[in-house]
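Handing you a structure now.
Note that one protein chain of the assembly has been removed; the remaining protein chains are unaltered in position.
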Amino acid sequence: MHRSGFFLTILLATVLLVACTAGGQTLSSLPSPTSLPPTPQSIRLRDGLGTEIELSGAAQRIVSLAPSNTEILFALGAGNQLVGRDSFSDYPSEALQIQDVGGGFGNLDVETIIALQPDLILASPLTAAEQVQGLRDLGLTVFVLPNPLQFDDLYTNLMTVASLTGRIQEAETLIVQLKQRVQSVDEKLSGIARRPLVFYEIDGTDPNAPWTAGPNTFIDMLITRAGGLNFGHDLQGDWVQVSLEEILRRDPELILLGDAIWGGVTVEAVMARPGWGELSAVKNQRVYPFDNNIVSRPGPRLVDGLEALAKLFHPDRFQ
Amino acid sequence: MKIGARLSLQSIQVAYNGKAILKDVSLEVRPGEILALVGPNGAGKTTLIRTASGVLEPAQGTVQVNEQDIRQLTPPERARWMAVVPQARQLPATFTVVQTVMLGRTPYLGWLGFPKKEDEEIVQQVLRRTQLEALANRRIGELSGGEQQRVLLARALAQNTPILLLDEPTAHLDLHHQALILKLVQQTVQECGLAVLLAIHDLNLVSLYADRVALLVNGRLQREGLPAQVLTKSEIEHAYGVEVELLEHPRLSAPFIIPHSNGSSERIAYVG
Partner (left out) sequence: MKAPSTLSFWSARPYLVSGLALALALFFSVAVGAVWIPPQTMARLLAALAVPLDLSDVPPAYRTIVHNVRLPHAILMALSGAALASSGAAYQGLFRNPLADPYLIGVASGAGLGAVIALALRWPATLSGWLVVPLAAFSGALLTVLIVYRLARVNQSLPTTTLILAGVAVSSFATALTSFIMLRSRDELHRALAWLLGGSTVNGWTPVWAAFPYIVTGFLVLWSLGHVLNVLQFGEEQAHQLGIPVERAKLLLILAASLTTAAAVSFSGLIGFIGLIVPHTMRLLWGPDYRRLLPLSALGGAGALLFADLLARVALAPQVLPVGVVTALAGAPFFLWLLRRAKSEFIW
């Protein structure tokens, strides 16, 4: 009995320890809804997976499963209708006060989501369809906001979220502002003589074969709209790994470090990489860190991204 | 148990990787006798045992038990006719003696392997006969080489077959265990009328325990008959390439073989 008894005791002790120290939410510790004027009619919309979603009124207890959705909600003034958000939602800073529901490693904390008693879960294609189905099987309402391909799709998404949250007016105002800003950029860039070749680095862990964005990605679209030429525009795939030799051969005019936000990738470090010293962009000191979030999250900050890119590519047009 | 089975190998040819190991070997082992299979290393003794037990398929020739080709038998049927005592090497250390011996009952147990009262009794009997009762619950990894070999013999005896094949059971054993094993085999043959094929390298043990001898050299059966007939000075010197002296055993009519040790290596004939 010694050996098995010993094992059992260890097992029991550890489990009890874990059970007692496990923090965790109770229903009462989670935020309760603030009151808002009720909207009379029901809302019916088709989501990105083709499912028809019906809400009896504007959603008041929303869980966002994508940082882009969180940004959209706050941009529409619906921040206080948010009761839960995924781990990566970090903008605006108020989002950090909202209850975290997991999402790293693809694993959501379903229990916390349920305990929040949401009336709407706003997901994106980042969430696996199986997980969406799983949440729906538990009786929750999940709306998957599709990824926009162009700015117009972004505006449609804003209106969709606005309908779901009763913020139509705020959305209309926001869209007008965004359109104006985009148009302004287009106008400032009209008649540009040439498009600088831009290398946008997504991952430079291996400096001899860094990753960049291929065609049909946001980044490619934004770079093009901002008057540049994406290095990866003629390559295959969404994420592409290119050799340093190819970069040397094509010799881009600018290098943008999208991986600067992960830390450890500074302009000095990149310029000091062996072989990189030969690049014109390094010699001319046209290597810049770039906030990847404003060109990869499909929210209103894409316009921020557009403006930032355009200013980098054609500073003369933006005095 | 089935009594009085005869094992016969007819014109056996076995090749491996294009090289012939056994060339046209024919043997018969009769009930109630021990046939010793002797020969130099590499002569093909183990291969012959493996062919006889059905593990190896001969390229030509047949193995028969009471005139029935063993290829027509299912594995459990074959295992009820023949049991093999292999050399005690690389045994799973944590099995106990009694567990190992019980595995000898496999051909009689169902697929799930649960023993009946009868099986347990047979195992107990065999443990008694092989003097393993005291070691019954010991793990075989903790036993000496001689004891392990005895366990394998016990397992084969538990298999309760009329034919027994032993592959060099006395290799690596001390005098005590060598004698013990062979005495046990002899007793069982006398009590139960087994037909035993015993591959063995120690010629003097052959003289003491075997009824008949078969000399295998380079895959061919050189000579077969009584020990005195096969173990002659010329046959041994031809087969093993060593000069020997033959002596008469004080009490038995079996020859005793002593190799020369006077360093006359240039007189060693090579086996061809």
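The chains carry the letters A and B, assigned in the order they are written, with residues numbered from 1 in each.
Here is the rule we use: a contact is a pair of C-beta atoms (placed from the backbone, for glycine too) under 8 Å apart; a residue touches a chain by one contact, two chains touch by 3 or more.
Quick caveat, the model's predicted, so the values are computed rather than measured.
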item: From A:E54, A:E130, A:D234 or A:E268, residue that would touch the chain that is not displayed; value: A:E130
item: Touching residue (missing chain; options A:I43, A:I114 or A:L248); value: A:I114
item: Which of B:P76, B:G225 or B:P259 contacts the chain that the document leaves out; value: B:P76
item: Positions on chain A contacted by the hidden chain, ascending; value: 1-4, 7-8, 11-12, 14-15, 18-19, 22-27, 49-51, 87, 99-102, 104-112, 114-115, 117, 125-126, 128-139, 217, 237-239, 241
item: Touch list for chain B against the chain that is not drawn; value: 50, 53-55, 74-80, 82-84, 86, 90-96, 99-100, 103-104, 106-107, 109, 111-114, 137, 139, 141-142, 159
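Everything that follows uses one rule, which is that only the chains that are shown with their structure count from here on.
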item: Chain centre separation in whole Å, for chain B relative to chain A (CA means); value: 76
